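I have a structure I would like to understand better, so I am pasting it below and will then ask my questions one at a time.
Apart from one protein chain that is not included, each protein chain of the complex appears where it belongs.
Per-chain numbering from 1; labels A, B and C assigned in written order.
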Amino acid sequence: MLPDRPEPPLGRRLLSVVEARDEGAFRLLTLLDDEGPEPLPGQFYMVTRAPDWGGGLGRPYLPRALSFAGTTGMANGVSIEFLLDEVGPGTRELSRLSPEDECWVAGPFGRPFSRAGELTEGAAGAVLVGGGIGIAPLAPLRRDLIARGVPTRVLLGFREPAAAGGVDRLFGCEEVRVAYEAGSDSPARVTDLLSVVLAGDDAGRSAVYSCGPPGMLEAVRRMCADRGVTAELALESPMACGYGACFGCAVPRRDGGYLRLCIDGPVVRGDEIESAEAGEAGS
Amino acid sequence: MLPDRPEPPLGRRLLSVVEARDEGAFRLLTLLDDEGPEPLPGQFYMVTRAPDWGGGLGRPYLPRALSFAGTTGMANGVSIEFLLDEVGPGTRELSRLSPEDECWVAGPFGRPFSRAGELTEGAAGAVLVGGGIGIAPLAPLRRDLIARGVPTRVLLGFREPAAAGGVDRLFGCEEVRVAYEAGSDSPARVTDLLSVVLAGDDAGRSAVYSCGPPGMLEAVRRMCADRGVTAELALESPMACGYGACFGCAVPRRDGGYLRLCIDGPVVRGDEIESAEAGEAGS
Amino acid sequence: MTAASLETELIGLPLSSPVINGSGTFDAIAAGRVFGERALSSENFPFSAYVSKTITEQPRAGNPPFRTWEAPAGMINSIGLPNPGLAHFVEDHLPVLRQLPVPLIVSVMAEDRDGFSRLVEGVTAAGGVSAFELNVSCPNVHSGLIVGESGKEVEGLLDRLGSFTDLPLIIKLTPNVARPEEIAEAAEAGGAAAVSLVNTLKAAALDPASDRPWLGAGSGGLSGPAIRPIAIQQVRSVSAAVSIPVIGMGGITDGESALDFIRAGASAVAVGTENFRDPLAGTMVRTELARALERRGIETIGELRGAAST
Partner (left out) sequence: MTAASLETELIGLPLSSPVINGSGTFDAIAAGRVFGERALSSENFPFSAYVSKTITEQPRAGNPPFRTWEAPAGMINSIGLPNPGLAHFVEDHLPVLRQLPVPLIVSVMAEDRDGFSRLVEGVTAAGGVSAFELNVSCPNVHSGLIVGESGKEVEGLLDRLGSFTDLPLIIKLTPNVARPEEIAEAAEAGGAAAVSLVNTLKAAALDPASDRPWLGAGSGGLSGPAIRPIAIQQVRSVSAAVSIPVIGMGGITDGESALDFIRAGASAVAVGTENFRDPLAGTMVRTELARALERRGIETIGELRGAAST
């Protein structure tokens, strides 16, 4: 077993949908997991509509990787929340599910976020930087940090108010700052908020955690590198299997070669990779 | 245009489901056609679930051929009834549809049953012989014959009572005789009923119409041929297009060559073909 | 948003759009009988050029049933080229096809070069035809080689046909070779006006009930979306290898997939199996193609041709 990771059940399992509702621009899907362990913030699952995908012309075909956005312990298992951004046929079908429907699920998989203390020697606090659907894995991370008494600031960014979703439900409002690139009276990027925070003197002693679009992640990565702040980033790449079988999820390592993002990630330290944009189409 | 056939709308059209319910072992699906003409008994439609099929692994992919089992003129169009026998992924998906769902539909296509008089010089009456799901196209034929005042006897056969469906709803009970090969106190085949009827003296002057499994159709075809009774059979073959484009629905002609069943059929005279079983897998 | 123009030119023929049909996947005569003559009017006809089903010198009845099998995201067919033969084609079919509102391309197949010569000569003499597509997925009875698998056979065939017709010749490439670009280069060297690809991939299915192959002919050819990624790759490598126009096909189901073939280097695209799912698939693809160009703010299809060919 990989150190400090909960052991997922063998193979895949059928889980039923217990709740499905819109959260702003996103869809919140809750499954009841009566077999699997509590996942750790940053981990993900491979999800397929059951009995199988409904792609009339053959797509979707592979399972889809989804970070969990929250969990609740229940008498009969763990209920797992997923936040969905409908970008194509797979997320579309998952967004159409309703209670009583079922999904094939494998996981939890992947390397979770590190504890603040492990990431930053004697960390004074944590800064969470999320963009778009990338806010999903930060929600359970925030709860975990707060439970551990780590002072935590949350900075979230969206293209525009209409593109936001899940903020109140997943984060509660206190301590959360949201930036909109457009459509608000004070347009800003989440990285603008971050630079202000990092300008503060305890910056060097805070642990930064981020997830969002590649461009944003790369900006966060550089900003932190420049200021000598350690940052962990939750990356994405096309994942066919999620458990190390296909070698498809390659992300270039800083020191040459590639990470298998599904097992060596999805969470990586900023200095482990060349760029958070590598692997973007045509890069 | 082909003579005496209603002209189908160009291409395919989106029709909505107005009713869907079980009828014994079968499923009755009713679509509202606000564009197409009244079809003629024996004709069929090519039907696909909309927006598209849901075959997770790529099937179903092609549209499915369905005879209509009845029509009702409405203010806003014609409601078309289909009787479904769930034998695979396509009929399964169509059987899962419910009101508000939509289907892509093309048609009506194909050669309809002939008028009793055209089929049999001065026909004294008609005998309809149906087996299994093959009863579907005979229902509208019976209504048509009765409307024209043609004395009509209906003989239907099913494997067993549990495999029957739609009889009362589609035929009403009077004048209909049903045979069960098993599971009844007097097991019989529908062809047994037919031979009794054909033993009657006016046999030579009755027109026989039949639809059902290949084995049954071939038995009907021979029985009628032996007794010099003209019969029309509604055949099946795998149909990819339904309108003469693919040449896939070939059925061997008695005088050599092949029929394109979607345009030269599905209704053929018994003496036009070599056998109603030709084209059965491996034959 | 400026309306994008789909007008294009192919082997000297001005086409209203790059969307034509794949041979054997749309029977214009049957469509006219089933849907009525209006189906063949210039407003309604789905394609900018019409490719006939492959004809042979002698009439053919075609293969015994079953002739089709539904595969994952595709189908297998073994139709067996049923056709009335040269004489009846010229007599009965050509007069109708000539009246279509678009240029006519006649697909022909023969067992040897003489057979091909008689076909193109006979059809050219009859008149009203704009080009030929040579279906070379068949053996040459003399060499025993599948013509489409041998560059030498393809070039030799083209050399011969030059003296029997002045019409442009299109070679329909088979995908069942290791390097289709080599066959395409031979076609170009032999003077072909264009190449079209892909034809179907050799495939088979077994009867679930008996232990026999499902298809009466034993095996057949796979088509539909399932083969699109293979077709895209072959169109890319063929387009990179030759300078004559490429007609791309294989699993085109909508504007985006049609555009993929054009971006891969095709000058025109053909809709095949999708015609079975939607009798007006050609019209739908053309409409979506125009929309796709507009979304990209592009005014003519040429701007995207080959954008991703290498």
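Simple rule for what comes next: a residue touches a chain if its C-beta (ideal position, glycine included) is under 8 Å from a C-beta of that chain, and two chains touch if they have at least 3 such contacts.
Here the structure is a predicted model, which means the values were calculated and not measured.
The missing chain, though absent from the view, touches A, B, C when the full complex is examined. Of the candidate positions A:L32, A:A124, A:I146 or A:A250, contact with the unshown chain belongs to A:A250. Residue in contact with the omitted chain (choice from A:F44, A:W104 or A:F158): A:W104.
From the options C:G36, C:P72, C:G85 or C:G156, the residue with contact to the unseen chain in the full assembly is C:P72. Residue-wise, the contact with the chain that is not shown comes from A:L62, picked out of A:L32, A:L62 or A:I146. Mapped onto chain A, contacts with the missing chain fall at residues 1-2, 7-8, 10-12, 48, 55, 57-63, 104, 106, 109, 237-238, 240-241, 243-252, 256-258, 260, 263, 278-279, 281-282.
One chain is missing from the display, and on chain C it is touched by residues 69, 71-74, 76, 146, 149, 176-178, 201-208, 211-213, 218-219, 222, 224-230, 232-234, 236, 251, 256, 260, 263-264, 304, 307-308, 310.
For chain B, the residues in touch with the chain missing from this view are 57-58.
The criterion applied here is as follows: only the chains that are shown with their structure count from here on.
Between the CA-based centres of chain A and chain B the separation comes to 55 Å, rounded to the whole angstrom.
Touching two or more other chains at once are residues 55, 57-58, 61 of chain B. Residues of chain C in contact with two or more other chains: 72-73, 225-226.
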